[in-house]
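Right, I'll just put the structure down here and ask away after.
Omission of a single protein chain aside, the complex is shown with its protein chains in their original locations.
== chain A ==
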Amino acid sequence: MKIIVCVKQVPDTSGKVAVNPDGTLDRASMQTITNPDDLNAVEAALKLKDETGCKVVVVTMGPPPAEGMLREILARGADEAVLVSAREFGGSDTYATSQILASAINRIGLEQDDVVMCGRQAIDGDTAQVGPQIAEKLHLPQVTYAAEIHKAGNAITVKRMLEDGYMTIKVKTPCLLTCIKELNEPRYMSVSGVFEAYSKPMEVFNYETLKDDPLIDPTTIGLKGSPTNILTSFTPPLKGAGVMLEGADKETCDKLAGLLAKKHII
């Protein structure tokens, strides 16, 4: 049995988001991190590895520097890493991205006992689409918003969160799960893990590696394979700063309440 975890390197939006004068995002000046939900998926896979001794393969699509992130995940305990990287893959929207990642998973090979895991969503795009789209491409059942995962034989029981409660869903392997932060607390890299990370297998899948997969076609990858286009991107105007009330005493509060009453807000 093995678990394939799809991860993404993202700009750290919890830090400062830098914007270029033309309104586009200044990615170069932003720190990158592993997408937080993906770390929950990695941890879920590593927990299953602790229980069952299964293999954990981590996959990412991105530019060559994403290798650093993969090494970090190997240092946490993953066994193998795959970097999917090619110029042809650039400019992909979620449809094209899932197409490429699904072909990479085909290449790694998915057996009866295997599980694919993803984070619920990446903090840069916030779409939460790639996981379900990979599942569709691979004809796998999916369970999103996983908050608890239990494996017994070839059946997995998942607690799937809803806004107003949860569902318990039983699904057979192979299947795809997307993980949320409530699932677990990701572990740290260990010192020995960091040493071992550099001797663990790391493969690069480029366009040549994947081009024979039926999912890969000029009309299904990159810009050409992306059904969506950006029409405009823009920065919203800053809402004009309001009134800073002097002092923080009873008088100030009375004044504010008076203003609200006058405007018939209260």
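Going forward, contacts are C-beta pairs under 8 Å (C-beta built on N, C-alpha and C of every residue); 3 or more make two chains touch, one makes a residue touch a chain; residues count from 1.
The criterion applied here is as follows: contacts and distances are computed from a predicted model.
Participant: Would you kindly match the missing chain to its UniProt protein name, picking from "Type I-C CRISPR-associated protein Cas7/Csd2", "FAD-binding protein", "Electron transfer flavoprotein subunit alpha/FixB family protein" or "Light-independent protochlorophyllide reductase subunit N"?
Facilitator: Options "Type I-C CRISPR-associated protein Cas7/Csd2", "FAD-binding protein", "Electron transfer flavoprotein subunit alpha/FixB family protein" or "Light-independent protochlorophyllide reductase subunit N" narrow down to "Electron transfer flavoprotein subunit alpha/FixB family protein" for the missing chain.
Participant: Could you tell me which of A:Gly53, A:Gly153 or A:Pro227 touches the chain that is not displayed?
Facilitator: With A:Gly53, A:Gly153 or A:Pro227 as choices, the missing chain is touched by A:Pro227.
Participant: Looking beyond the chains shown, say which of A:Asp124, A:Glu196 or A:Asp213 touches the absent one.
Facilitator: Looking across A:Asp124, A:Glu196 or A:Asp213, the contact with the absent chain belongs to A:Asp124.
Participant: What is the set of chain A residues that contact the non-displayed chain in the whole complex?
Facilitator: 11, 13-14, 17, 19, 23-25, 93-95, 98, 124-133, 135-137, 141-145, 157, 160-172, 175, 182, 223-224, 226-239, 241-245, 247-250, 252-254, 256-261, 263, 265-266
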